[in-house]
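Take a look at the structure below.
Here the complex is missing one protein chain, while the rest keep their positions.
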């Protein structure tokens, strides 16, 4: 494989495109609403209508407006960027109606039985897609489709035109920060691993997206798996690694199967494996499947799990960059971070750095869920305000309710009150509000949601997911959960409140890993913004 | 200065702490010279009096009588000392807690191990129902001083009481707070 | 051999490059409480009792795994640390069934000693009273899960010094517990060599010699250190 | 056969499982594909569970010997991860997602409805072995919250009524 062959595949793919594209979302959300039957139905209807020469039905990745699934998009132009009609909540018995609109030559003329989506609503128009640029447009199970969308060109470019240090410099200059939650500068991390001298190094993609309410990474893997592989390969070249692992949670079977397909395809085309693009660079990727342990999202625990052990974290330092998988220097980034790499190489660090805020560059994908009209995935530039996300893009709270708070950062994050909705979403602002960016789950809560319940809910989560190794987390989460139960049931006193605060402080500062250190956050943030809800329960006569 | 009103109370425990109190032996004469004993299982006062200055509470909270009693004791006492491991931790009295409720112990003793009239005693107003969970005193009422030990040896009791007799709070540390 | 100079509790201390803060402190006669740490086997940094404050770092660091560095300024005994340590000990007492008065290790127990050291005269947390079992199936030793603090010292001596890995941890979180082989009665273990190192390693009365009565179980830590030195350094 | 005897019988050169169960051959093939590497333990346990439904001690011991791992280590790993089960599961599975989005949209009521109609708690299997109920910490199906998985199929926008109807199919069979 060389560049010309790659470009040829892309060209062939574009040539074979038919005039009319029917894209049917086959990501997990829509699949669970019977999207597969819709897709096969459409294929059948197209065949029956004798339109196979002009109409192509393809299964594509996530179209983002998950609440309206299954989603079907009709694209009359060959331009990927330009699609025209979106059908929502398509039932299998509606496929012939859709095909009928194609035959009438006036596809915009929607029969009344079909629910047509508004592609001009803020939910779509205010997005800026980098990570999700191919999502919902290409068939994730065909490497040719990815190649046609300029896939693997960045990898070629790095291998033949950049030295590893150039790659690291580019990533550093782009300002990209870890999308897994911590926000650690990606370039710095790469540089550290690159500097380490060792006989082996590893690249790990953390796809153990465990935060409840977060499904961005799943969507990326299901919709555009090659993007992640390419990002990993570029990273491996930059740091000098020949072996990569993707650690995916077992709860994402579709993502696993698409990754497997993608790896096989890339290997076949020698885009992975030995002598990538006929260069001296070897890089192999293996998938490791989790088995239901949230703590494995923590990097040291994740590595233990890859080694086939109990997913128990270890103290840092030493950091994985010095001593990681099997004791060798290891680079760990999450799915979304790797998904940003190829675009940065393709468009340049300056392009990326021009998006977002001063300290938080690029875009961030959020999974918008909870008490909000438009649930689904959004990708917005860093610095977009919460109000814009919730009220404009999300369409506000349904049924006339009003948003009370947004929970971000999952069990490690916190609740941001509606009064702070004008805050621009970036790493620092969210931390200042007592929450955190986290992996990108964003759950909207309305007036009916009790904040004490929310704190209780997350503490139960942390208690159940604590690995049990260190005492503060193992026992602290249990004690905190009991205290919150007591408060919730109106049995608590001021003494309990004091103990709650003291334990939160102690667990936060003494726990071994991030799970324990951040477990008190939901309590602390609700105490900070909604202490009155606690007080009402304490002062109960 | 008015003499110190001194009481001791025995809840769910073995009385070992009270026995250890008696192991103060002849120091009891010194103590008696400085305080008025107003309530104790060694005495015939049936109602816990008001205005108690110092009370030693032995035993855990194990039944409903204990619950009533400790609330009354707290309300009527200035300084409450959790006296011994049962009061401080639940100790052996709380060993039944891991069985989940009072039912299994009652069942074993009064049904399985009875030869005649097998029944769980329930006479209202006489036999207080057991609480499902035995708890230390401080989980029910605030406690001022903790005096651990099973039982606290007499010299430890003395170390806790002596400062109180001169109006100071005791500070126990090291072996003086050893459980068991 | 590079030597580093650092201050611990405002005292100048020198230490070899590869040493930990805990090593350096111990050599200087400065006491830092520990529980999961055991001389002779690897450190896991799990109990968090040895957390110390390092100047310039907002995070507390476990002394047992933190390497010394030039110019490091360490505080081992601030009020804040002491307060955290007391809660840790309270947590352990609340978590298991630690009834000192009727424990075989009463008077010879690291947990009990820690409680004394931290001034823990009562436990503010809610006692859990878990329903746990005692295993007396082994001819010579017994295991009382009620008293286990999950420090994994037994797991490590068995794996690292004896090399048979009879013990391991099973379950997760508050359901964690130590097991022998396939969570089977200890006496039926095919891997156990009955060497007794786990018994000496146990900080509490969880693992004991068969026939121990209340307060009678004494652990011989020196034996672990001796064996570790013999195995690892070939020095007797 | 007791665990003790089992160990002896597998001490020989051949690691073939004595039962001759075909499923062990498939498991052997999987282990071979992983070159009997110890770090593939979790993958192999996944396969074993897929083949046998759950991980009984005999199976764990077989895996331990094949990978030359201490049995306690294999047991420890198998019990650390929620998705491994050491006890048999019911014929039907119902998994209620309790992720945050589902929680906010009433997952607790769904769970209560299932527990009520099946008379079991999460993590349990009905006495007639018809249904195993469990909870998931987030299926990543937040867009269609609240979600419930019935026999592997994710169903979104669930209500207690919908769930109840589905369970009637499962539980009604034996009545």
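Per-chain numbering from 1; labels A, B, C and D assigned in written order.
As a working rule, contacts are C-beta pairs under 8 Å (C-beta built on N, C-alpha and C of every residue); 3 or more make two chains touch, one makes a residue touch a chain.
We take it that contacts and distances are computed from a predicted model.
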Worksheet, complete the sentence: Looking only at "GrdX protein", "Putative membrane protein", "Ni/Fe hydrogenase subunit alpha" or "Multicomponent Na+:H+ antiporter subunit F", the name UniProt gives the absent chain is "Ni/Fe hydrogenase subunit alpha"
Discussion item. I'd like the shown chains that the missing chain touches, ordered by label.
Written reply: B, C
Item to complete: Write down which of B:19, B:75 or B:169 is the residue touching the left-out chain.
Response: B:19
Discussion item. Touching the hidden chain in the complete assembly: which of B:75, B:109 or B:169 does that?
Written reply: B:109
Discussion item. Tell me which stretches of subunit B touch the chain missing from the display.
Written reply: 9-20, 22-23, 25-26, 28-29, 32, 37, 40-48, 59, 62-63, 65, 68-69, 91-93, 95-96, 98-99, 102, 104-110, 113-123, 125-128, 130, 150-151, 153-154
Fill in: Sites on subunit C contacted by the missing partner chain, in the whole complex
101-102, 104, 133-134, 136-137, 139, 142, 144, 187, 210-216
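The criterion applied here is as follows: only the chains that are shown with their structure count from here on.
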Fill in: Centroid spacing, where centroids are CA-atom means, of subunit A and subunit C in whole angstrom
40
Worksheet, complete the sentence: Between subunit A and subunit B, the Cα-mean centres are separated in Å by 58
Worksheet item: Among the residues of subunit B, which are close enough to touch at least two other chains?
Response: none
Item to complete: Identify all positions of subunit D at which a residue touches two or more other chains, and write them in rising order.
Response: 73, 76, 80, 82
Worksheet item: In their shared complex, at which residues does subunit C touch subunit D?
Response: 159, 164-172, 179-184, 188, 190-191
Discussion item. Under the stated contact criterion, what part of subunit B meets subunit C in this complex?
Written reply: 82, 85, 88-92, 94-95, 97-100, 133, 135-136, 138-139, 143, 146-148, 150, 172-175, 177-180
Worksheet entry | List of subunit C residues in touch with subunit A within their complex | 44-48, 51, 59-60, 62, 65-67, 83-84, 87-88, 91-92, 94-95, 124-126, 128, 149-150, 169, 171-176
